[in-house]
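With one protein chain removed, the remaining protein chains of the complex are shown where they sit.
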Amino acid sequence: MSAKQKQAAKSAKGLEFEGRSYDVDTLHAMHDSMLFIRRFEEKAGQLYGLKKIGGFCHLCNGQEAVCVGMEHAAQPTDYMMTSYRDHGHILARGSDPTAVMAELLGRAGGIVKGKGGSMHMFDIDKNFAGGNGIVGEQVPIGLGFGFSSWYKDDGRVTMCIMGDGGINQGGVYESFNMAALWKLPIVFVIENNQYAMGTALNRASAETHLFKRGISFKIPGMQIDGMDVLAVEKHMTEALEHARSGEGPILVEAVTYRYRGHSMSDPATYRTREEVDEWRTGRDPIARLQQQMIDAGLATEEHFKEKDKEIKKEVNTVAKDAEAQPEPDPSELWTDVYSDPIEGAYPYPGKVG
Amino acid sequence: MSAKQKQAAKSAKGLEFEGRSYDVDTLHAMHDSMLFIRRFEEKAGQLYGLKKIGGFCHLCNGQEAVCVGMEHAAQPTDYMMTSYRDHGHILARGSDPTAVMAELLGRAGGIVKGKGGSMHMFDIDKNFAGGNGIVGEQVPIGLGFGFSSWYKDDGRVTMCIMGDGGINQGGVYESFNMAALWKLPIVFVIENNQYAMGTALNRASAETHLFKRGISFKIPGMQIDGMDVLAVEKHMTEALEHARSGEGPILVEAVTYRYRGHSMSDPATYRTREEVDEWRTGRDPIARLQQQMIDAGLATEEHFKEKDKEIKKEVNTVAKDAEAQPEPDPSELWTDVYSDPIEGAYPYPGKVG
Amino acid sequence: MKITYREALNQAMCEEMERDNRVFLMGEEVAEYNGAYKVSQGMLEKFGPKRVIDTPITELGFAGLGVGASMAGLRPIIEFMTWNFAILALDQIVNAAAKMKYMSGGQYSCPMVFRGAGGSAARVGSQHSQALENWMANVPGLKVVMPSNPADAKGLLKAAIRDNDTVCFIENEINYGDVGEVPDGEYIIPLGKADVKRPGKDVTIVAHSRMTGFALEAAAELAKQGIDAEVIDPRTIRPLDEATILGSVAKTNRCVVVEEGWRFAGIGAEISARIMEKGFDDLDAPVARVTGKDVPMAYAANLERMTLPSVAEIVEAARVVTNRA
Partner (left out) sequence: MKITYREALNQAMCEEMERDNRVFLMGEEVAEYNGAYKVSQGMLEKFGPKRVIDTPITELGFAGLGVGASMAGLRPIIEFMTWNFAILALDQIVNAAAKMKYMSGGQYSCPMVFRGAGGSAARVGSQHSQALENWMANVPGLKVVMPSNPADAKGLLKAAIRDNDTVCFIENEINYGDVGEVPDGEYIIPLGKADVKRPGKDVTIVAHSRMTGFALEAAAELAKQGIDAEVIDPRTIRPLDEATILGSVAKTNRCVVVEEGWRFAGIGAEISARIMEKGFDDLDAPVARVTGKDVPMAYAANLERMTLPSVAEIVEAARVVTNRA
């Protein structure tokens, strides 16, 4: 039993992490959300294998604690945007899983009507602003959401998520500078899963302590264990408070790992079995929370086995319902190009040539 | 007599700066080069007023110590590139002043045949690679020159110069990261003249200590007095050695000041008279070196008065010779577009339509 | 009231910012400096530092800021000191703003204006002298507007700011000082409507932005030579009011298209191709193009003059298509 687990066990009614306590319901909610994401991604992987999902499909297995811990720390009104590796985040935000799965399948009921696919998930009701396919593009966009909160003084914070590869893009630093200069309420979250496609962090970054990437712009940073949902929740809460209080932006580097290849087409031969196993079996965020809860007498193995069955069933239903949907109506080809289409001018809305 | 001047006076045969000594000839060479640039720019200003020079015209009055100190520290084979504020640098490198002035006048004998103008000076024989009008564009280009030296192992160092405004461009940080990652022989020089057009440094940069802008990429930096040619020469020598030795890139922030507006069309009302005077009369790099040399008994006021007359005459001759040149031959419109123009394919080389 | 093109743009922005406090202006030197070309003169004083904002020199970053702010419900006006610098920001314009509504299945949109001077100024060399409207006009999701006189500048900019899509509003530095009659207050020109700047029956000359003035000069010269030219300014490049152009060609049976930019796959190519597709039988002669020469812009005065389309070239082209050459 690790020190952390001992400390956690102290409170019978829940768990504690560095002085912050989590009640049983919260812990179950976090666990179930992580497990749901895990099973959802596995299902997506299967459907991709069956060629029912096309194009690129980037799964987040292993990174669930980042998605869920962040969401639990945030307000529903806070904004979030990320890269193409977006399934876990939008699910954690509480979007309809059937709509997300339908999107992956390119169906009419997809969360963006089948127009975006895996890389371009959006849910305006959940303040989830994408889903971007261009590495780093979401960072200046996140800057704009943060600016809007500053402009409206609406008390919201923007969680702008990028990867350890994306952080090298120039637009990121242009954004860091403006965010710091104007003290915008933004938490820049770096999902450091240690690889950008096949490129290990140290082959792409001169400074591999990514939380230090804001120093040149006077942005404070912290590195956290992205495999521990409690650590993520605790430190994201601090980071969000910092940003919300008007002190300006802050950087959070969540160290995590993706179990699968970069996308479904990546065999990931650039990593050793040992390395993957070390993270997958040694540091899995779901197994870890389960163990902590069991050790603290908050749940039993049986419970989690049951819960897993339940969730798998749920995910199967989600997949079945999504697959049952038709493709988008052909008329959708021409919608959503303009808010104010101009009739009688060329190119003509809804017409070829 | 300032401490520095006292220290300098110690060596009768020359001057010393922080343990580095400069003989009389070197000191005169530096002085004359700075004074020549000053008078050249004043003449350019006059010709602009007479509408003989068109477009944008960015003068470097006040920044001469940076141009001259850097050049004296460098090898002729070292590469240099900068922004549109390039007259002083190309003159310091030793390019033909008549060709530079002819370029400003848009004449056939211009250093780039009248095709580039003030912002686009190049001299391949002096390893001066421009002259760029897009703020920050020269930085990735400088990265490429540094890469080429690494690739060829030719022992050259690239001096890549940018302004306090240019340093915010994203491409700069992409370049910092790659330069540091691959330990390329590059000295990134920031001419911090404290304004980007009308924008004071602290209104554009969250971190105003620009030499720290490389920290997030593990690039060391130093801030130097850009109004003291000896300080520039001394520290640029150190920086060049650092880069040449294979230790990777280094940042040098030279704090300086431009006496004139951003360009000839800028009244510079965003600065107080007092501020300008403090720098212009209080810290002028030419007056300062003259005083140091006089105090050290290395030259007399009379000498400098004479030298100034001489240089003014020289500059007048340069201007007269340049003005005497014809405009480029109309046939030049079509040259230098391609190295391998393809005859018989459209658009046709040298033809309209 | 007679005011400059510059003042007309300023008026349009001020009126729209008074009307709608979601509208703000951001860009390099727009606030304390009153604009590099003084288009935003007095706006900082009028609206304060929260709505008129100077940026660092980071086009990609603040263009993206505008995209995000528009998604969050604001109505940004993002000024590029010149459109040459917008090349650095193109990813945010083309991959984010233009596609956002479609990608998000209609959930998010980017009602915003990217504006600034396009084309060449005077003697500023190759990197500061390019016309990119054809790149922007190529992209579904964007609208492209280019006023050629003060009244159009005001009426079109007001319409662009109210439009719920992303509008690339491309001005011309050399026109900033042009003076013309401009209606005060509420004056809006709908996007997607061309304007016949001079009626005529012998030949149609289509020209936008600064070239409209060149075309009108050419028309005056042609009149002396007994050729009655009709000059059409599309004003909105995308979407294009081709009906007005095709109608004119149906009448004149001859057409010259003028643009400052490079010819290959330019605006003139599109208009020529459209006339081919929709007005083929109306043509008594092939449509002619007068464009910038296929070279980067040189600094030297004589080379610069040669690079740009000239009134003489337009006159000559009109004579050719009317078989008077």
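For clarity, chains are labelled A, B and C in written order, and residue numbers in each chain start from 1.
In the analysis below, a contact is a pair of C-beta atoms (placed from the backbone, for glycine too) under 8 Å apart; a residue touches a chain by one contact, two chains touch by 3 or more.
Just so you know, these numbers come straight off a predicted model, no measurement behind them.
Q: Of the residues listed, A:96, A:241, A:308 or A:332, which one is in contact with the missing chain?
A: A:332
Q: Looking at the full complex, which residue from C:134, C:175, C:209 or C:322 touches the chain that isn't shown here?
A: C:134
Q: Which is it among C:49, C:73, C:183 or C:286 that touches the chain not included here?
A: C:286
Q: What is the set of chain B residues that contact the non-displayed chain in the whole complex?
A: Given the touch definition above, chain B has residues 79, 81, 110-116, 120, 122-124, 129-134, 137, 139-149, 151-152, 170-171, 174-175, 177-178, 181, 335-340, 342, 344-348, 353 touching the missing chain.
Q: List the chain A residues touching the unshown chain?
A: Residue positions of chain A that touch the missing chain: 54-56, 103, 106-107, 110, 114-120, 132-137, 165-166, 168-171, 196-199, 203-205, 270, 327-328, 330, 332-334, 337, 347, 352-353.
Q: Can you name the residues of chain C that touch the chain not displayed here?
A: Answer for chain C: residues 60, 84, 87-88, 90-91, 94-95, 98-99, 102-103, 125-127, 130, 134-135, 137-141, 238, 240, 261-262, 264-270, 272-273, 275-277, 280, 283, 285-289, 294-296, 298 touch the chain left out.
Convention: only the chains that are shown with their structure count from here on.
Q: Closest chain to the protein CA centroid?
A: Ranked by how close its C-alpha centre lies to the overall one, first comes C.
Q: State, to the nearest whole Å, the distance from the C-alpha centre of chain A to the C-alpha centre of chain B.
A: 47
Q: In whole angstrom, how far does the Cα centroid of chain A sit from the Cα centroid of chain C?
A: Computed from C-alpha means, the inter-chain centre distance equals 41 Å.
Q: Where in chain B do residues touch two or more other chains at once?
A: 168-171, 203-205
Q: Can you list every residue of chain C that touches 2 or more other chains, as numbers and ranges?
A: 55-56, 58, 60-61
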